[in-house]
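Of the protein chains in this complex, all but one are displayed in their positions.
So that you can tell them apart, the chains are marked A and B in the order they are listed, and the count of residues begins at 1 in each.
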Amino acid sequence: MELQVQLLINTLQIGSVYVLFALGLTLIFGVMKIVNFAHGTFFTAAALVVSTVMSVSVETAGLPIWFSYLIAFTLALLIVCMIGFVVYFFGFQYVLKDLNGSFILSIGLLLLLNGTYLILYGGVPRSIPDVVPGNISLFGASLTIQRLLLIIVAAIITIGLYQLVHRTKLGLSLRAVAEDQEAAMLQGIPFRRVAFYGFLIGATLAACAGALMATVTPVTTVIGDDFLVKAFIIIIIGGLGSVLGAILGGLLIALIESFGGYYFDPSTATLAMFVLVVVLLIVRPQGILGHAER
Amino acid sequence: MLKGNQGLILCILIAIGAICFALFSGDPYYAQVVIWVFTNAALAVTLRFVLLIGELNIATAAFFGIGAYTTAVASTILGWPFFISLLAAPAIAGLISALFGWITLRTKGPYFLLISFAFTEIVRLIYTRTDALGGNSGMIGMFPPIELDTYFPAIAITILAAILFGLYAVERSNLGRVFKAIQNNEDIPRSVGLNVIGLKILCFVIASTAVGLAGGVHAYTNNVIAPADFTYFVAVLALAYVKIGGEGHIIGPIIGATILTIAGQFLHSFGPYENIFYGAIIIGALLLVPGGIVGLGERIKAGTLIGRAER
Partner (left out) sequence: MSKKKIIGMTGGALLALFSAQTAFADEILKVGISAPMSGAAAAWGLGFEYAAEQAVEKINSEGGIKAGGETYMLELHSYDNKYNAAEGAKTAQTMLNRENINFIVGSIGTAPVKATQALSERKGAILFNTGWGKSIKGPKYPLTFTQMNTPFEILAPFYGYVKEQHPDAKTVAMITPNDATGQELEPVAVDTWADLNVEVITNDKYERGTTEFQSIATKIANSNADIVDFGASPPTDVGSMLKALDVLGWNGIKVVPAGTSAGTLSKMAGAAAEGTYLGASADFTGDSASDVQRELNTGAMEKLGEALNGITISSYDAVMALKKAIETADSVEPKEVAKVIPTIVFESSYGPAAFGGAEVYGNPQQILVPVMITQLRDGKAVEVGRIAPAELKERLK
């Protein structure tokens, strides 16, 4: 029993970051109907900022770790929002609803940004000191307090987003535009502005995921890439554009990775995920909770 | 832009020129560069071919790899002669693509894009886990027979050029027009009784068979292949060639491939700058010159160079 609990806890740990990351991606797709291959770069940027700022403020300025982390987290979000703004204003707003065009643009961005990160940050991985040190035992399974906090914070953000999407006016606009853009515009919803907000929210979510991830993994310029592929799998399974779907999908993928990785091996688990996706796309392309295409 | 038979004759002359260069120049490096240009052109053109039915096909990379691995297995494990090994590539690629297309072409747009992406990764993961195919180290030893060694570049270029011309011929035929009609609005061809899904599969199979043959040639060109050579990124690069050269005409991807392959040769020691360069070019081409170089040419011809072209 202890083993299963441990594996479940692992699932939660892995899953919380996946969910945040996938939420942003699915939101962007849902509202703007674009496949953003550069989503990982927001994630990476946040992690890079956190690791850089932390090493400066802790080692140089000697500020307490938790304080530095808060500063770093905030800075990361700000910088990613700026990048998101630039990228949207100069690029994505011209390719809204154009699948191929947006895909190509995002690929170009991915190359450009990854190259830039490598030059600015270098190839050496850096990890940050534990914000909250120590381990904890939960129902017989152990994990670091850090990771427990990660799960909690991710859950809070996720709930927050869900409330945003389902309870606020902005959320209503986002959902309306995602379901039927023309009808939404007929109702007076400013599509371009809503799309912009949607994009920024998506980027911010990725940034949160990245900033949180930096606390538990060594940071390099390529960490976003592995997440990106898994994130696409998640949002396909959950349904392109569905918030709840992204949450379920994220947890499902984390489950496969955790249990599959244990009972078989990590390589097999990855392969299984891809096969699952192909099967699902053929049998039920809209995923578990997505809208069927007209 | 040269239209009609003038352009075609020019291209034939260029192809013949390339073949002669490969035969007589005696400089193995430049002959290789020409082969790479043609290989990348083939990748770009086959990707664009599936764009004719409106689908962005990442699996181009997968079938390129399937072709390469087929030839590698045929030549090094089964010991088949050179031309048979080469011909096995498009045969196997074609068969697999028919099956794959039949299963997946019912989906469209982003779903097909993502399936083709997932398929490419699955195939690549299978290579890395199959020891018989060399696992992660890949396969080595695909050498053309000694008698043909000096002629190999010319042979390679001839085959690749044939692929390009062949696809052009299909595009110009009635079949090509039907494909474009499907891209426009697939209900219309369906309403006149055409088997739309069958035609989509046909288009896909033609493109995959062509790129499979290019993969076979690639195996003999590099003598070594490995799974990392066939990631989705290959298709991404092909897409870049198409976008920069221009989707409007088959010469577009060829131009794009030529420019970027040659530029790539000079960027080798640049590491991260190479990525930045490619990224910037793709973004620039997409936003500023959406029709690519072909589109630019048409605008010049029509005298409407200034001002954004319509997407």
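In this text, a residue touches a chain if its C-beta (ideal position, glycine included) is under 8 Å from a C-beta of that chain, and two chains touch if they have at least 3 such contacts.
What you see is a predicted model; the values in this text were computed from it and never measured.
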item: Contacting the left-out chain in the complete assembly, out of B:Asp229, B:Glu247 or B:Glu298; value: B:Asp229
item: Residue of A:Pro64, A:Gly160, A:Pro190 or A:Pro266 in touch with the missing chain, whole complex considered; value: A:Pro266
item: Absent-chain contact - pick from B:Trp36, B:Phe82, B:Phe100 or B:Phe204; value: B:Trp36
item: Contact set of subunit A toward the excluded chain (per top definition); value: 3, 6-7, 10, 13-14, 118, 122-125, 127, 135, 142-144, 213, 217-218, 220, 222-223, 225-227, 257-262, 265-267, 269-270
item: Contact set of subunit B toward the excluded chain (per top definition); value: 27-29, 32, 36, 125, 128-129, 131, 135-138, 140-141, 143, 221-226, 228-229, 265, 268-272, 274-275
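The rule is simple: only the chains that are shown with their structure count from here on.
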item: Distance between chain centroids, defined by C-alpha means - subunit A, subunit B (Å); value: 33
item: Subunit A - residues contacting subunit B, complex; value: 29, 33, 35, 90-91, 94-95, 98-101, 103-105, 107-116, 118-119, 229, 232-233, 236, 240, 267, 270-271, 274-275, 277-278, 281-282, 285, 293
item: Subunit B - residues contacting subunit A, complex; value: 51, 56, 103-104, 106-111, 113-115, 117-119, 121-122, 125-126, 128-129, 236, 239-240, 243, 271-283, 286-287, 290, 311
